[in-house]
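Of the protein chains in this complex, one is absent; all others appear in place.
The letters A and B name the chains in turn, as written, and every chain counts its residues from 1.
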């Protein structure tokens, strides 16, 4: 079965089992992340406090670590929960939001990646470039030449970190270090509401929660967001904008099914 | 007048007086809770910090304590605000989110209930079972046999704690320890967006803020959420899902009135 079919099967499984997805995440988009997990069919728990991070991680089916609003307490929680998840073979999705932007975030990334082994690292292109030790340009990637270059960088980081790496942009790239996929779903409007990057990481967490195949899980999460974004945009009426787009995005994640994955997914080997 | 009529009268009173409802609540759904209070006609204030919790409690008409994202600071604030509210006879609504899930939450519940006297405890069935010292199953309550059993547990906890207790589920149960009501409004979709439990506690806070009758206040809050959820679901068009459901939920709380309570409320003595 191809990736889109497998993504559809994973979705059926998520809706049947309602896996608990533990988030240690930022305060800006945590409501959105909880809602996207519920819309998909999973069960979110946002437990940022060091007093319970480890215990919650141990009962979850996946752990999502998101650096959006970093602080010393959340770093502590991420280390505790991440190590516990590693110990119990619970998949860890790491979203290094703003990785290279401040010294504090750089330090957090270094510390986390030294002590916690992620199953999937998902970032935008600037963030992935930073983790790869490359000088980052924040202006995005707009030409196909650059995309092929990005694919090499993503593949290199996946090999170096021995995990799946996903870089989102106009074209999304997912690699496990040997095979690399490009995904061309999505819509520009996804960058005009907050939280779509964070929600993508949450979706990846859910899709990785019931399978050992995190490569497919990462691709499925990105496909789910990209396809839902396209459908949301296509359903807008004249006069509507980002407010209604966000409503329709959630509607479409809620209504996603295997058939939609197969019909709409645009994923190909790089 | 029956409960639905009384709920409608309380709503008129809330819209006339715009009572200040103090929340010490979780970071995931605090925006939703503020919006539901405004939609109903009250005035929310979210003041979690120990530096002002007591002072804000003293000027509020009700205090809502919600355990969704617990921490030592919020525990301190809850204790300070809760004692002040008790001292001034301001009603306290306690929502023990995830009560039995972690040691930290168990400890917080014990400490809070030892030092603060709630007017209403509102939880889902697992949470109420935990507070009752019963082994909890997280799968909910799906048969009528179980409901009658739950009714006894709710009534027992209400008697033991000398307060109103509400347990939400497929059928909601509210008891003051002597009389017990079952409410069968609501819709399954309410469990597919985050915050509906928290928002119900906020609504209960508002409905308890202008009356000494917290039994009616608790029932009114649950009726308001359940009826609005049903109306929200009924208004969905083909192709719509949880995104639009949440929009319509707020629309319907905003448009609630006495006549709707009376026409749609399904509450009966257990």
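We take it that a contact is a pair of C-beta atoms (placed from the backbone, for glycine too) under 8 Å apart; a residue touches a chain by one contact, two chains touch by 3 or more.
This structure is a prediction, so every number in the text was calculated from the model and none was measured.
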{"item": "Sole residue of B:7, B:21 or B:47 that reaches the chain not shown, by the stated touch rule", "value": "B:47"}
{"item": "Absent chain, residues of subunit B that touch it", "value": "27, 30-31, 34-35, 38-39, 44-49, 51-52, 55-56, 59, 235, 246-255"}
{"item": "Contact footprint on subunit A, counting only the chain that is left out", "value": "26-29, 31-32, 68-72, 98, 101-105, 191-195, 239-244, 246-247"}
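Note that in this section only the chains that are shown with their structure count from here on.
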{"item": "Distance between the centres, which are taken as Cα means, of subunit B and subunit A, whole angstrom", "value": "33"}
